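Of the protein chains in this complex, one is absent; all others appear in place.
Think of it as A, B and C in the order they're written, each chain with its own count starting at 1.
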């Protein structure tokens, strides 16, 4: 049995007191424990940003990569060792801004990877510039006249590109978030959990109070059918007075990217295979083509 | 009056005989002429690929940029001189692959730029690898076991991110394509015309015959309402026996990215303003902050 | 009483407002006629950790901070722990009396001033955050610095926040000074205002460079936030509009440089500010600017790497990277300002060079130069000297007169082809990233390649005449010559001064602010030196390598630093012992 102690490390997060990232860290660890996933079976791949420091604050394997690039590293990791569980964690600036292209391409591939997004709608670590998920008109140090861009729609975008598990959580609803992450972890394909993350230093208007008043759970809505792709796409764009959290869309995934690979399909992870010299039959088959 | 001669140049395209890019070039020039746009008022920004050589084959201002990067250059061009008309032209590998992130971010900004995509669902210039719009399972030199990715959904993606003119054309329907490009050119905001472009050398199964049998015009469908965003999103994903062309979505755009800029708003293009030394009052106002 | 050259250090956690209160106090000192040099030392986090701000003040101009500290304002115990050893004998430590000073942190020769900083700040100012102000008030009191200057800054800085805020800040400051009264007698250092000093300005490298660029006609800035480069982006976003400069925070660095190129082709003077890791993503775009002969200015405020490295710290390790970035070859200019004056000057000069030679120009700054504050005479930013030279730019009249098809990449003796901006009916052309002929048509012919590549590379010759030559500081013919580039100038200059103070004619300094094309005079200047020690902020000695690559000369030694911290004169002097 995996316990919370397995994930404990003697390292104080450098996050601001009150940051939503604490709740996300807690929820993640608790979901991992509930689903009996041990730290050594797990690889958490992050980008660069406040939230992306997360693997430093738990006892776990991690790759703290480059700004915007956790997805490529995560896919490489998963292809090289599909026996390990891979979770991608990143901020909105990271994965929906600098790394937006990788995100869409990754979704299209249905890798067996869970994605958790610390979406504080701001660049935290670089001190508060607007991000791709900032609302239009948002004023920050680099948008003193208000941002001139429609916010990115990551959930709708994932739904559009074949994702079969698309959810949004909120650390103010911790139990619900733990449950969501758990469901995502159990999903046998790519799963996205976007999280409304309060940033108390640079996005005060989008702090806990704001969300607390507005969030509602899709699970509480009788008629909501998470298997209706079009409805999910529409609901994913709802924002303002009411902000949905929960599972927007869920369907049965096809085979993962790894399992569609001719080398990996139903087979031992790449790095678990012996690495030796080519046999003489192999050499002959290579040379035969050159004669 | 602008005539076709204004766009004529003594340069034979290097495209393969029968390539769909010829039809797109023709349609573009005819639309420009019909809408009385002169070559010197126009800047065509392209990426790298077979189709992206297009500005070499007409008499026009162009920027033949880097693979995947026409959008940034085009936005810079438009911001620097919003008095000029800017058209972005690129292939599917270029703008939906390497440059996918730029594409989505550009759409979010609603620049006053028309985008025309030579979508042959293959990498032409590098000899036929699968592209982001290739169908899943497509076999090419880099996907001998079939591509393992869901195709990108550029039209649906544009609709999701606030585009107000989203269309698809087909050079086999030349008049219709000319009309579409013309409508896009008249649209007072960002407009996308994705084009089913037959590649006769590397994508033979998606040549003229294939499309000729399948395309139908949304304009011919009585009940189709291009102002219904959700329906447009759904229709944009239809593919197979029936392939819609025409205007999927059209709405009144908000102010363009340029017109939201405090410097450019309702004003002379940046490069048309005199560039001189700062006046002493300006210098004083700068220094005042430092005292 | 020691009257000159006082260093105050204020330390605490991120989020305590050290930087802004430190800068405010520095401004007060400047208004008081003093010279100031201020250096922030920050962790890459938003709250917590240990940050500090070092402020040196003197009657004479300063080019660096120095090691010994006279007053330590410790907002937390960590600050005492880290910096108590840096205090000069007779110095003072101000700390919050809520935590007692442990035995280990006591120093016999240091004046301990325990004050209920947080509590008093809350009581008098209404906000715990005002403990900085309180501490600075104590410092002012100890130093007998005229409080009216501090008051004037408070009034200006909080003008928008209303009288109440001003009043509570003033109360806190006065409380501080009042507390100091009891300790003054035991504190031997003073910092009196200089009454009739000229009105000086206080700024950092970010501001100096940004104002230079703006003055030089920069009207388009596209960037992506990255410490320590983004302050230039922020500066333009916040100040540019008023002067007609468009500034865009875009989706990534690749977009930033390609937007700038698009804008530059249209005719805007365009700048991309970034740091090394962001520049790494601009390499392909740099090559595009090179082959398309597009003038863009790239500003890299260096920080330690590789990769994310030490985001908020300083280093000078991107020189050879920038100098060779991009596949294949094209001429570029690499500039590295050493002072605020140079940052301003090269800020506008870069745009002239870029347009004159139609090629990328790179300005290498670093976190130290970008973030460190210095006072200078207002004339130090020489706006009058600014010229705007757009090079071989064809006017509308030129183009009206054109009778043949315009050749954007005309082969010329100098390599420079007269440039038309798009929009004129007589000059219709396509910027090319493929190799091309003069028009340009895409052209693969071997002779054409030779012609175009040679034409581009030929531009390096006249460029070499325009690159700033290395400059001397200090006595001619000195026994020892320090050689440095970029921001190291200040600390190296002070090291030279100190050496010469010990022994007249002991040392001088050869400073490079132009690095590529390698200045034609450099070899002769280097040969003038008796003994050369290169002082630079990287592991391998990149200027040293460059000198050898360009001249074959080997230097006699080096002092290097790569721990993320800026050079200080003491570090250099210590290093010279070993070099």
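Definition applied: contacts are C-beta pairs under 8 Å (C-beta built on N, C-alpha and C of every residue); 3 or more make two chains touch, one makes a residue touch a chain.
Note that the structure is predicted; figures quoted are calculated from it, not measured.
Peer 1: Touching the left-out chain: which of C:159, C:457 or C:524?
Peer 2: Of the candidates C:159, C:457 or C:524, C:457 is in touch with the missing chain.
Peer 1: With respect to the chain omitted from the figure, which of B:57, B:130, B:233 or B:248 is a touching residue?
Peer 2: Within the whole complex, the residue contacting the unshown chain is B:130.
Peer 1: Give the residue, chosen from A:174, A:207, A:243 or A:270, that touches the chain omitted from the document.
Peer 2: A:270
Peer 1: In terms of residues, what is the contact footprint of the unshown chain on subunit B?
Peer 2: That gives, for subunit B, the contact residues 14-17, 48, 50, 64, 66-68, 97-98, 100, 123-127, 129-130, 132, 141-145, 201-202.
Peer 1: Going by the touch rule given at the top, which residues of subunit A touch the chain that is not shown?
Peer 2: So the residues of subunit A touching the unseen chain are 11, 38-41, 43, 45, 48, 53, 55-56, 59-66, 69, 71-81, 83-84, 101-102, 105, 261-264, 270-271, 273, 275-278, 282-283, 285-287, 290-291.
Peer 1: Taking the full complex into account, what residues of subunit C touch the chain not shown?
Peer 2: These residues of subunit C touch the chain that is not shown: 43-44, 254, 275-277, 279-281, 283-284, 287-288, 290-292, 302-313, 315, 317-318, 320-321, 323-330, 433-435, 444, 446-447, 449-450, 453-454, 457, 538-540, 545-546, 548-550, 552-554, 562-565.
Quick note on the criterion: only the chains that are shown with their structure count from here on.
Peer 1: Among the chains, which one keeps its Cα centre farthest from the Cα centre of subunit C?
Peer 2: Following the centroid criterion, the farthest chain would be B.
Peer 1: Taking each chain's centre as the mean of its CA atoms, how far is subunit B from subunit C in angstrom?
Peer 2: 41
Peer 1: Measure off the straight-line distance from the CA centroid of subunit A to the CA centroid of subunit B, and report it in whole Å.
Peer 2: The computed centroid separation for subunit A versus subunit B comes out at 31 Å.
Peer 1: Where the centres are mean C-alpha positions, what is the separation of subunit A from subunit C, in Å?
Peer 2: Each chain reduced to its C-alpha mean, subunit A and subunit C end up 37 Å apart.
Peer 1: Please output the residue numbers of subunit C that touch at least 2 other chains, ranges allowed.
Peer 2: In subunit C, 241, 251-252 touch at least two other chains.
Peer 1: Residues of subunit A that touch two or more other chains: which are they?
Peer 2: Touching at least two other chains: 97-98, 100, 132, 145.
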